[in-house]
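As you look at this complex, bear in mind that one protein chain is not there, while each of the others sits in place.
Now for chain A:
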Amino acid sequence: NGAAFSKGRGSQSGQDSTRWHVVRKFLGLISSHNIPVYLIDPLILGLVDKDIAQIRSSPDGPSPHCKYFCAPRDFTTFALLDKTWKHEVGLFRTAEKMGFQWLKILNKDPRLDGMDDLSGMEIPLHYIFKLASHAIHLVVFYERSGNYLWHGPLRLKQHMDRKFVPFRKLHFGRYPGAYEKPELLHVSIDDLKVQIPKNPSSFLEEMSHARFLECRYREARAFFQLYPDDASLDAVEFRKKAKSLLHLAALTLNNLGVKFWLSSGTCLGWYRQCNVIPHSKDVDLGIFIRDYKAEIIPAFQKAGLPLKHKFGKVEDSLELSFQGEDDVKLDIFFFYEEDDHIWNGGTQAKSGKKFKYLFPKFTLCWTEFVELKVHVPCETLQYVEANYGPDWKVPVKTWDWKSSPSNVQDNGVWPVDEWDDVIQIY
């Protein structure tokens, strides 16, 4: 059915049927090896999304003209789930016979990175198949602990051909990324049968902030060299409780669609030691106030976490605290964005004093923590330093939230008539 878009017709409207032919060949190659790939090319998905209703309703319909795969681009991007194929050499032999040149980018396996002293084989992160003037970028996704998919960064090794393709124009590979497992849809677009994410627009949205940070395992090991880990039964128990509390909190907030990140001590634990700090006694999360929902409190209560206290109000210094199992507390701080900084508030119950904690502006990245895909500030070092000062690497057991943080400021006192509202203790 390739005759539909002959070179002659394609070129009339500034279209590139070469691309269409290369994609078709590639799809033939991978289907002959039973490799299930799906389309993640953002430019094509963007176009597809506009016509999604029509495409869904006629999944096999013929296309009158080449609408998606003929825009002249250097690349078309596909995804491959690692566990759905055997790493067989036969694929590359067939590819060569079909005229493809290919490049494989290997790197170390991040799933073993957090492990002491294991060295596995390098794993393929990206493949590039080039034919004529077009290339297929195949991004390999791996399942990781925390029920998400991960793709690696694309880094060229020394001996590799830097001009193989214009690498800088790739849509994937500048950073590693984390994604939900997508639901897929079989469709026919431009007479090519492909799989696409069922909801292209939400995939594109996800892609726009998919950047993933690996925990700093090397530094964490160095930290534990200096300060050996607490392996007491108490510490083991606390970590277990903190982990399950964090899992419960993540589930609750994700169900509400409320974006959150690891904050304060929990964030420090991730950044410094890739684990829960055993003497921290609580779990700390941050939420932008613009993402606040009134359902948060009832949702946590329903999940079995009673409200312990509520300080402040939505307009100012809101802070919620929920009671987890056996004295492990979940603190949620709401963050307020200003032009040049971000802050959250604190309240002293007995005096009504207000405090303000200032942070430089930050964006959110994904990471993996205690088998959970969660957000942390991408600019983690600045965040942690703002909170804990330059000596954040040194563990401190006595911590006063009113005076210890480097970024704390006095912020006046709540008017007494508001106390009933802004200081609620249960």
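Note that in this section a residue touches a chain if its C-beta (ideal position, glycine included) is under 8 Å from a C-beta of that chain, and two chains touch if they have at least 3 such contacts; residues count from 1.
We adopt the following convention: contacts and distances are computed from a predicted model.
Its UniProt record calls the unshown chain "Protein O-linked-mannose beta-1,2-N-acetylglucosaminyltransferase", which is the correct pick from "Protein O-linked-mannose beta-1,2-N-acetylglucosaminyltransferase", "Thioredoxin reductase", "Putative TATA-box-binding protein-like" or "Gamma-secretase subunit APH-1".
The hidden chain makes contact, of the residues A:L156, A:L251, A:V314 or A:A349, with A:L156.
Taking the complete complex into account, A:V89 is the one of A:A53, A:V89, A:A294 or A:V416 that touches the chain left out. Of the listed positions A:V236, A:V314 or A:I425, the one in contact with the omitted chain in the full complex is A:V236. Considering the full assembly, A:R111 is the residue among A:K67, A:R111 or A:H279 that touches the omitted chain. Interface residues of chain A facing the missing partner chain: 83, 86, 88-90, 108-109, 111-112, 114-121, 143-147, 153-160, 162, 167-168, 170, 173-175, 218, 221-222, 225, 231, 233, 236, 239-240, 371.
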